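Here it is: the structure, laid out below.
All protein chains but one are shown at their positions in the complex.
Let's turn to chain A:
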């Protein structure tokens, strides 16, 4: 177990280093940020001074090592635009995205798994076909359009929920959260549902496919021959056997939701990380872009590490392989 953990952490480290090089080179290739930062009318001396101040006159590898050295000391640079340390800037936006993404995943899981189980348990029923039809809509209709539609119906026509923004927040454990109040929930509900729709469709299909497969297996037949009730067959045999693909997709989706909730955050004017990165790209705020991408890589690596550890808990056969 420990050996497995060390191996995975080392792998994760390699991925982070490789990604930092790719990100750094990629951002370097898009050009000199000084031209964007300063007034085109300013003189050459000011230009030179700024280039020197930010170290753009040094060789590329030297710039990279300075960047890595700073990063290891927790310094990801300072935003050109906001004049704030990048890390603080991103972390200040993190709670908003975090609560939005987690609420969306919660909605998708709590609806998707039961619906998928039902659709897989009674695959020929009318309700199962309706669920499958809904799931196709869920991941094929573009989310910006659904977002606009949700605003039109629930905010404009019915007037039940606010059309955007984040609402009041309270500070919990140093993070500003809006899910602590009822009014906060009214703000998060629409964007979270919008964000959940794609994952909901995905989880329904995944759960259904697994359920259909497990229900026709010999061990389910054997369990029925033992006189186990249908409820017990599903809760004991089906749920555990279908959980591995579900956990995999859950992990990947959680990562991508945290990193790329951009469209939903823009439509609902949600002040999260996605909006920050889009704004930074438009103004070529290089430190924010680099730091954000590195953070995303770190996030994905961590989530996958946790997913791998959960695998071992779910399937004893994987545990054996890892140990040997």
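List of remarks:
As a convention for this text, a residue touches a chain if its C-beta (ideal position, glycine included) is under 8 Å from a C-beta of that chain, and two chains touch if they have at least 3 such contacts; residues count from 1.
FYI, contacts and distances are computed from a predicted model.
As stated in its UniProt record, the chain not included in the shown complex is "ABC transporter ATP-binding protein", which appears among "ABC transporter ATP-binding protein", "Heme exporter protein C", "Small basic protein" or "YdbS-like PH domain-containing protein".
Among A:44, A:140, A:226 or A:282, only A:226 touches the chain left out of the display.
Even with one chain removed from view, chain A keeps its contact list with that chain: residues 217-219, 221-229, 232, 236-237, 240-241, 314-317, 320.
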